[in-house]
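With one protein chain withheld, the remaining protein chains of the complex are depicted in position.
Up next is chain A:
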Amino acid sequence: MKKKTIIDELKKIVGAENVLADNEDMVTYSYDAAVLDAVIPIAAVMPENSGELGKIVKLCSEYCLPMTVRGAGTNLSGGTIPHNSGVVILTGKLNAILEINEADMYAVVQPGVVTATLAAAVEKKGLFYPPDPGSQAVSTIGGNVAENAGGLRGLKYGVTKDYVMGVSFYDAHGEHVRSGSRTVKCATGYNLAGLMVGSEGTLGVMDEIVLKLIPLPKARKSMVAVYKTIEQASKTVAAIIADRIVPATLELLDNFTIRAVESYSKAGLPLDAGALLLIEVDGHPGQVEEDGLRVEELCREFGADSVKVATDENERDRIWAARRSALSALAKLKPTLVLEDATVPRSKIPAMVKSLQEISQKYDISIGTFGHAGDGNLHPTILTDKRNKEEWLRVEQAIEEIFDRALELGGTLSGEHGTGLAKAPFLEREVGRSSILFSRRLRKALDPNNILNPGKVTGAL
């Protein structure tokens, strides 16, 4: 029997305690954080080192077994939902920070290292790893690289792809491939590390990642601006960018979200405000002072009723606590929460905000909008109950319309959650037929048996 053979072979590689195949355990690896149908795999395996990982990939290659790598399973596009005849490779025990090099400012990590753990470790040495996806307390670096995760600091510091210097991985045949380097510059060969970023486990299985680190900014200043209308807030965002100021974070909360946060945390937010902007500038103390004052001026110029600047760390924490609790507060309103991340060029934020309001009315659904206004990456968050079939249909139509509006404005389906299963059917609308075909041919050449996370990104081959 094939399944039994495979499980026995896996046990030989990693030991019986690291192989799971009971029906109950398989149910727990059948989902991720995306609102999609669960798929039950045949086994899950937890390698403890790179050597074991390589042998697992080789075994899957020999038996033509689909494999899906899973870190924390926080994916919002279904990238970690496995194949029904496949194996789930768990990176939980590949969680060592192998090196933090202060002189050359890079870190070498295994894929299972938790993002926040790495960020804290480098900060202790006065260095900075800026990408901070919302799930950073649990998400893994492997997952961040595979999805090209973003976060609140995208505007000034970029996203995961901007920090990947090198990746080593096992290809579909189980061969170990090295790419990139520990140098700032590297011009040899194809940029395979770049190719691995955002590949969602469809091109190889990573075992080591080299990440760029930067110096920790010396000063920062946070403020919150209150607006009567969301239009005023979104115009301020465009004005700040046009003034050649790049805040570290520039976040927006709409009225729906403000009310949700307030009823949840009683933080004293103005319930009648149309929108809030939460802004932080950081860098050299002198520049922080100057930029902070100018941003404050711009907020007022574009109609802010009030601008409150945090005078100490406690006040700063209170400002950001409101933003951090946005998703939690919204999640408590209804059983099902669909967190979208369609993104537009930042100058188009006012137009996108208007579109979202229209879509919410047209389909008669609740949408709370908050997110990274400064980089054009809003999170329209739809609140529903999937058990209500009629409403769910309207939700699906609304999501499709959100995609279309974002594309019309020159944007993208996903700023940071990835394509996965959820957006694969829509990808052609964004990139066109020939891009899909090129991607599929690339995949087919590297993975002829289609065993690396099948079904994701490019759809069925």
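What we mean here is this: a contact is a pair of C-beta atoms (placed from the backbone, for glycine too) under 8 Å apart; a residue touches a chain by one contact, two chains touch by 3 or more; residues count from 1.
The working rule: contacts and distances are computed from a predicted model.
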The complex has one chain missing from view, so what does its UniProt entry call it, picking from "Acetolactate synthase", "Dihydroorotase", "Ger(X)C family spore germination protein" or "Glycolate oxidase iron-sulfur subunit"? "Glycolate oxidase iron-sulfur subunit"
Contact partner of the left-out chain, one of A:73, A:166 or A:350: A:73
Which one touches the absent chain: A:51, A:335, A:410 or A:448? A:335
For the full complex, which residue in A:7, A:20, A:206 or A:273 touches the chain that was left out? A:20
Quick one: which of A:97, A:121, A:138 or A:246 touches the chain that's been left out? A:138
For chain A, which positions touch the chain that isn't shown here? 20, 22-25, 27-33, 46, 72-74, 90, 92-93, 95, 114, 116, 135, 137-138, 327-328, 331-332, 335-337, 385, 387
